[in-house]
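Below is one structure, written out as structure tokens; comments come after it.
What you see is the complex with one protein chain gone and the rest in place.
Naming follows writing order (A, B and C), and every chain is counted from residue 1.
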Amino acid sequence: MSGNSFGKIFKLISFGESHGAAIGGVVEGFPAGYVVDIEDIQNELNKRKPGQSKYVSSRNEDDKVEILSGIFEGKSLGTPIGFLVRNKDSQPKDYDHLKDIFRPSHADYTYEIKYGHRDHRGGGRSSARETVSRVVAGALANIILRKQGITLYAYVHSIGHIESQSNYRELDMNSINDSVIYCPDKNAEKKMLDLIEETKQEGDSLGGEVVCVIKNCMPGLGEPVFDKMEAELAKAMLSINAVKGFEIGSGFQSTKMKGSEHNDIFINEGDEFRTKTNYSGGIQGGITNGMDIYFKVAFKPIATIMKDQLTADKEGNSILLEGKGRHDVTVVPRAVSIVKAMSAMVVADMLLRNSNSKF
Amino acid sequence: MSGNSFGKIFKLISFGESHGAAIGGVVEGFPAGYVVDIEDIQNELNKRKPGQSKYVSSRNEDDKVEILSGIFEGKSLGTPIGFLVRNKDSQPKDYDHLKDIFRPSHADYTYEIKYGHRDHRGGGRSSARETVSRVVAGALANIILRKQGITLYAYVHSIGHIESQSNYRELDMNSINDSVIYCPDKNAEKKMLDLIEETKQEGDSLGGEVVCVIKNCMPGLGEPVFDKMEAELAKAMLSINAVKGFEIGSGFQSTKMKGSEHNDIFINEGDEFRTKTNYSGGIQGGITNGMDIYFKVAFKPIATIMKDQLTADKEGNSILLEGKGRHDVTVVPRAVSIVKAMSAMVVADMLLRNSNSKF
Amino acid sequence: MSGNSFGKIFKLISFGESHGAAIGGVVEGFPAGYVVDIEDIQNELNKRKPGQSKYVSSRNEDDKVEILSGIFEGKSLGTPIGFLVRNKDSQPKDYDHLKDIFRPSHADYTYEIKYGHRDHRGGGRSSARETVSRVVAGALANIILRKQGITLYAYVHSIGHIESQSNYRELDMNSINDSVIYCPDKNAEKKMLDLIEETKQEGDSLGGEVVCVIKNCMPGLGEPVFDKMEAELAKAMLSINAVKGFEIGSGFQSTKMKGSEHNDIFINEGDEFRTKTNYSGGIQGGITNGMDIYFKVAFKPIATIMKDQLTADKEGNSILLEGKGRHDVTVVPRAVSIVKAMSAMVVADMLLRNSNSKF
Partner (left out) sequence: MSGNSFGKIFKLISFGESHGAAIGGVVEGFPAGYVVDIEDIQNELNKRKPGQSKYVSSRNEDDKVEILSGIFEGKSLGTPIGFLVRNKDSQPKDYDHLKDIFRPSHADYTYEIKYGHRDHRGGGRSSARETVSRVVAGALANIILRKQGITLYAYVHSIGHIESQSNYRELDMNSINDSVIYCPDKNAEKKMLDLIEETKQEGDSLGGEVVCVIKNCMPGLGEPVFDKMEAELAKAMLSINAVKGFEIGSGFQSTKMKGSEHNDIFINEGDEFRTKTNYSGGIQGGITNGMDIYFKVAFKPIATIMKDQLTADKEGNSILLEGKGRHDVTVVPRAVSIVKAMSAMVVADMLLRNSNSKF
């Protein structure tokens, strides 16, 4: 049983190989009657697009989304929203030399062994190009969230060893888009840009961390005992290529705190329950409590580097893999829009799911 | 749409409140023809059981599992396996004073707001007692894994600020059960026990980390692009009460490494593909590659402490919550069996799901 | 992937073999805050129970339902409702002679070939005793329906060649329970009872038809294009043992009508849309239109008869199967409560699912 669907009520079914005809998907469960502006979706897609600055890769794709169904006279019909983005700039021959090679820390070997037959061009289905579908679905999900007043922010917290020294409350969430690498901490941003430039010269790659903050989310979302809000967010994040870690609220740091320090005390302010601190990250017992939801996601350094590497081919021969082609030094800035898209899908799904808990 | 099912083909549906009649569940999708020894399941349950040593809580439960269906003449029928564990030691009156109180960092408030009506006794459905079902299902999953030669280990890596200085390869996985707190690092264990004792005196609580290692797992398991092996493991872990973080392989540390350091080079040894290093944690592109799968899980300190705390009641009044009752200082040692159970369920499900990828 | 779950949001997971420890299940997705009277559930179960009259089988079971979770202080918690009914009157030795025999038109052979290992006692999982779980879940579903003002009726329309000459509109739905065989047509009932008695003497068995009518269902329920209301009802009915056919509204008769006769003309009465005729059976395009939903279900004659029959054993030998034991002449009267239960589950699920179509 394959795994190309995400969500239970607000659901994305995704398809497409990096160098096939198109990347696309179907969003099932989008309710009827919402105004859907395709330009909004296109804008989100543009943020994810390669070739936006010297800091990100230079593959040239138009990435023009086409909506095939589900929208009529500018409003959603409650029927499935089919969409696609054509793959234009595919140069399949560039990949001939990789047909029988298992690149280090790529999915070549595992796809070969799992499926027997694979599209080796640009990683095929395992390529991060697949996230095009996620961004489209995330933009649709966000329409539902906006109507509820929920706002999502995501930004680059660290690149390599350069890390913002501020937590999200000390940063201006509205300045994220002012940064070419989506880092609202000006000090950190400068050092990050230098590190990216320097690493590019070395032909090497970098990882980093993305922080996501969900503000103004009503209490009550999340479906224990298995589909807790943080569990679905964790799955959503770890389903993104290159992600190696996830922490919600106090995260790994919590393991070093005592209960008396970590407990979030309830207070009642203006007829609303709040907690004095928010180590819980806005979720208790798997259900949102109305406080900010925040979490951090770890991305490993990109596996494709411009340095030569030894590896094996299909026959088991040791092979020297040359570093060449066009590639990002780091995915972290572009990953910001994927993190947001996946988070939006999780929250939209939980909104719809919660409507069944009291009927 | 509620969230009390876990898995797609090997599936657990869980039910039960902490102080209701029973905790139980149904395992659907367990294949026919396996020898099922109920004593094995009971043994796993005993490891999770409170009251085993002075280091863990003293609630007295027999926790005797009863299998209601699906097993005939000692072998699985391929039909659903219903089971239950009666709740014996419930003293509902102990909980009367908590009926209208929202305890700090518990799920009282969020359950109240989500469902309107809740069982306040011992946390009801939000209690960690719910994990009884997970352990039973995990023990069943493990029968499938054993037949495939797959072995799961989990152990306590840290308690509070006391952390093992060794990685799992330097420790003897077979000595885990020799430790009363399931920590195979003798040096660390001693310090952990001291810290637990000391914190108990303070009436406070501790968090910590559990490491899980899955050995001898065949390559090919995991269902991209959303149901990647690490994504399902992350969800499984974050669905456990008190978990705040998850990292696979190199985890958060990877964000500080360069691609040239982090890449796992393929080599062919004796007709098997292996990688020189294993920063990937046994998973590439969401699919197992035959190397060890290892991950770390962060548990926050227990919310229930023996110190008095301020909090709010249902009406919004500020209330002093007295610290009393019987409670663990830390869940981490007992959580080891839950981590194992959830991991076993994920791998069993992926084994069954993978049988469809090439049919 | 096994098939012991029914429904998407209001969901029953069923377990249990005829002569195992218990039949039971879990109802997931029952919303919070409903008053649940266990006596109501027990009453439904009593209607299905064997041994009620000379017309139905004489197996002696208490069939006492025990609710294990999900209800607290008489009201639903929104958490899973686990339940079981113990199997008391099992006399396993009665079945020893059937261990290796494939009874005609039973599931012995197919279970043997599918699972390799089977519980031969009383049909094991394939026994109609499994429907105990359906009745419990149906009674729970009915609580939701009642709150919405929806009423379900089901009755015996025919037994063997004795068929009611009236359609449901000409019969008094409230007199169904006055009939020992749930047939509100007094003329037909008498003949049916005679036929049952006569057939009992012959040691043979009978089939028949059940009609179900759902009144006062709001328009808008049903989820095209695949989960149309009639599609889910058809699946629900054909999932019941011994069912061979299903027709909605005009059914097979419609194939002989012309469009101009069959079309249901819309009229507006007192600000409500109705149709003049109701050949559609209350469903158009897979969605309810507010008119009565009615359908007919065909049950084959029971496979177990008191006559000797030739059949084959596991080794392929021809075997004379003696007709003996305690068995119904026909399942049709008892099936009435199963038809109602399954219908209630379908409508409850659709009610909850529909709440997502406009959010």
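Going forward, contacts are C-beta pairs under 8 Å (C-beta built on N, C-alpha and C of every residue); 3 or more make two chains touch, one makes a residue touch a chain.
This structure is a prediction, so every number in the text was calculated from the model and none was measured.
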Option touching the unshown chain, where C:H97, C:K147 or C:H161 are the choices: C:H161
Chain not shown: contacting residue from C:E28, C:D63 or C:E209: C:E209
Where the missing chain touches chain C, by residue: 1-6, 8-9, 14, 102, 104-107, 109-111, 113-116, 125-126, 130, 158, 160-161, 199, 202, 204-209, 219-220, 222-228, 230-239, 241, 243-252, 254-268, 271, 273, 275, 279-281, 283-289, 298-305, 307, 309-312, 316-318, 352-354, 356-358
Chain not shown, touching residues in chain A: 1-2, 4-5, 8-9, 13-17, 20-26, 28-29, 32-33, 66-70, 72-73, 75-82, 84, 114-119, 124-125, 352
Residues in chain B touching the chain absent from view: 1, 9, 29, 31-33, 78, 144, 351-352, 355-359
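Operating definition for what follows: only the chains that are shown with their structure count from here on.
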Chain ID, smallest distance between chain and overall C-alpha centroids: B
Between chain B and chain C, centroid-to-centroid distance (C-alpha), Å: 39
Whole-Å separation of chain centres (CA-atom averages), chain A against chain B: 26
Junction residues of chain A, two or more chains touched: 1, 9, 352, 356-358
